[in-house]
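Every protein chain of the complex appears in place save one, which is left out.
Up next, chain A:
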Amino acid sequence: MTLHFRVIFNNLDFLLEGLKMTFYISVFSLIIGFFIGLVVAFMRISKNKLFSSIAIAYVEFFRNTPFLVQLFFFYFGLPELGISTEPVTTAIIALGINNAAYNSEIIRAGIISINKGLVEGAESLGFTKFQIVRLIIIPNALRVTFKPLGSNFINLILTTSVAVSITANELMSNAMTLSSNTFRPFEIYLTILVLYCVLTFSLSGLIHFVDRKFISKGIS
């Protein structure tokens, strides 16, 4: 077998465009996944039975069903109800909602791990409940969960490739298009494997760096 990597160089722009889209989808679903995850985490530990039940149902449902099916439901199922969105938007929403279920469990663990004395210390100074959540609980919960949330984000980036199934024009979609046009699957898929790896490996390095340099400061 002879390898023809020329096909890669000739179509590099097309692949990089896909990589850009992968990045775009990842960032927006990260934002959605983080904020929904944060809200769901607080709902789950809430004393309000209604809130905690909704949160549990949400988390268990999205963690116990395949992402591909969720994505198909959003893309092919919801239009039946008149809710139809573009492939990229659908991918962002589906990934965000799915990722939020995992994030919320991590953040919840972070909140639970906070020392009760820390909250009492804040209470005794006269902070309101809301201030304690905003100024003490959230920053500390995120500090201890920064790295697990980071690995969840990396997982999210890798999962964006599933969006090929609704042709979201991200890296995997473009690679597949290229492969069927050029009949060079080996070179093409090997290349994008390397691209995914470079992207996530450097990101995980960045996460560790930021954690060591800024986040873990003060953790005893």
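As a convention for this text, a contact is a pair of C-beta atoms (placed from the backbone, for glycine too) under 8 Å apart; a residue touches a chain by one contact, two chains touch by 3 or more; residues count from 1.
As a working rule, contacts and distances are computed from a predicted model.
Asker: Select, from "ABC transporter", "ATP synthase subunit a", "Acyl-CoA/acyl-ACP dehydrogenase" or "(2Fe-2S)-binding protein", the UniProt-recorded name of the complex's unshown chain.
Answerer: "ABC transporter"
Asker: For the full complex, which residue in A:Asn140, A:Thr159, A:Asn174 or A:Thr200 touches the chain that was left out?
Answerer: Here the residue in touch with the unshown chain is A:Asn140.
Asker: Using the touch definition from the top, which of A:Phe28, A:Phe67 or A:Phe127 touches the missing chain?
Answerer: Residue touching the absent chain, from the options given: A:Phe127.
Asker: In the full complex, which residues of chain A touch the absent chain?
Answerer: 115, 117-118, 120-128, 131, 135-136, 139-140, 143, 217-220
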